[in-house]
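Note that this complex is displayed minus one protein chain, with the remaining chains in position.
Should a chain be cited, it is by its letter among A and B, assigned in written order, with residues numbered from 1 in that chain.
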Amino acid sequence: MNQPAQEWPLWEVFVRARAGLDHKHCGSLHASDAKMAIQMARDVYTRRQEGCSVWVVRADHITASDPQNKETYFDPAEDKVYRHPSFYRLPDAVDHM
Amino acid sequence: MQASISIHDSPELRYVLRLADTCLILAQRLGQWCGHAPVLEEDIALTNMALDLIGQARALYTHAGDLHATLNGVRYDEDQLAFLRDERDYFNPTLVELPNALDGSAAPGDFAQTVLRNCMIASLLVLVWTALLRSNDKALAAIAEKAIKEARYHQQHYADWVVRLGDGTDVSAKRMQHALGLLWPYVSELFVEDAIDRAAATQGLGPAWSTLRASWMSQMQSVLEAAQLQVPQLNAFCSTGRCGVHSEHMGFLLAEMQHLQRAYPGAVW
Partner (left out) sequence: MYTQAMDTAPKDATPAVRSADEAALQTRFDARIDAGEFIEAKDWMPAHYRKTLIRQISQHAHSEIVGMLPEGNWITRAPTLKRKAILLAKVQDEGGHGLYLYAAAETLGVSRDELLEALHSGQAKYSSIFNYPTLTWADVGTIGWLVDGAAIMNQVPICRCSYAPYARAMIRICREESFHQRQGFDALLTMMQQGTDAQRAMVQDAVNRWWWPCLMMFGPPDDQSPNSAQGMRWGIKRISNDELRQKFVDATVEQARVLGVSLPDPALQWNAARGHWDFGAIDWSEFWQVVGGEGPCNRERLSARVNAWQAGAWVREAAMAHAQKHTIQQEAA
């Protein structure tokens, strides 16, 4: 081996708790390959029946938004209150709409 | 000191104990890895396998206790069966009792030997549990239904490890081939046919392990081939743990495992 001390890559783990729910990020782990990452995710993160399906993705394959863009990207949604159903006051008779 | 229990000499009881002891004794060996594995993730995976095996052993001992009660009216609980038998009354194949490094080469153990043995035993247990799904002993079939899922995962996880290490670096290939040389001689015993297995097969209790040999060999051969390892020739040596005559390692294993139960008669844990 040319690089004996190479660390196993880091993987992010996403678990579906029950059928019908989204996969949710629950942590990370190290594994040498994708199949091992899936198995280790099962062993590390579903020991208490936390899941029925797991996704793993190499951490270095994730592109994240820059926290410095937080205001630029996300604050503009703040004043679009008309997107929310609670914005509309309807007569009681049809308010379950 | 707490005295040993005596076990009824019935083939069906021994048949169940062979399987129960296989699970328990391998779990005992795997428990020695806890906190010492090559990487944290695998430490957790090894313990999961040990926990599955203990769960299977407990179900089987409880069932064996029931069987014992129908045979001569004496009911033993899981712990009496697990902890209070004499060495000759344990019927696991010798393979599972061997130390984690049979050649004494490594502490806490040789991971090559461990993954290979786990793969060998899990492959065997998948076949045993599959056949037991059709057992005419309903309780045994129910245990098999739960255990088969666990065994399939163990088989997959450790077959993958055998392939990774066999086809990894020159060092790992050498270590795997060495492990194979150490453990393979204990294969013969797994599939020896005897009166106990014949009786089980005849009664519809479960398979004679000898009938599983061909499937096991072909599965192991394909794993070992993918791992680029050479399957050794089997010679005349045949271990005899399944008949109660064990290796010299078994006495130490039992002394450690039974220590508290033996030393504190009447204790409740």
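Throughout what follows, a contact is a pair of C-beta atoms (placed from the backbone, for glycine too) under 8 Å apart; a residue touches a chain by one contact, two chains touch by 3 or more.
Not measured: the values here are computed from a predicted model.
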Exercise. In the complete assembly, which of B:Ile7, B:Ala37, B:Leu67 or B:Ile121 touches the absent chain?
Worked result: B:Ala37
For this session: Can you work out which residue in B:Ala69, B:Val171 or B:Val231 touches the chain that's missing from view?
Result: B:Val171
Exercise. Thinking of the whole complex, not just what is shown, which of B:Tyr61, B:Tyr76 or B:Trp184 touches the missing chain?
Worked result: B:Tyr61
For this session: Tell me where the left-out chain touches subunit A, residue by residue.
Result: 1, 4-8, 10, 26-30, 32-33, 36, 44, 47-48, 64, 66-67
For this session: Could you please point out the subunit B residues that touch the chain left off the display?
Result: 24, 27-28, 31-32, 34-44, 47-48, 50-51, 54-55, 57-58, 61, 78-79, 82-83, 106-108, 111, 163-165, 167-169, 171-172, 175, 256-257, 259-261, 264, 266-269
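One rule holds for everything that comes next: only the chains that are shown with their structure count from here on.
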Seminar exercise, completed: Here the gap between subunit A and subunit B, centre to centre from mean Cα coordinates and rounded to Å, is 40
Seminar exercise, completed: Interface with subunit A, subunit B side, in the complex: residues 39-42, 44-45, 48, 153, 156-157, 160, 164, 169
Problem set entry | Touching residues on subunit A, where the partner in the complex is subunit B | 1, 8, 29-33, 35-36, 39-40, 42-44, 47
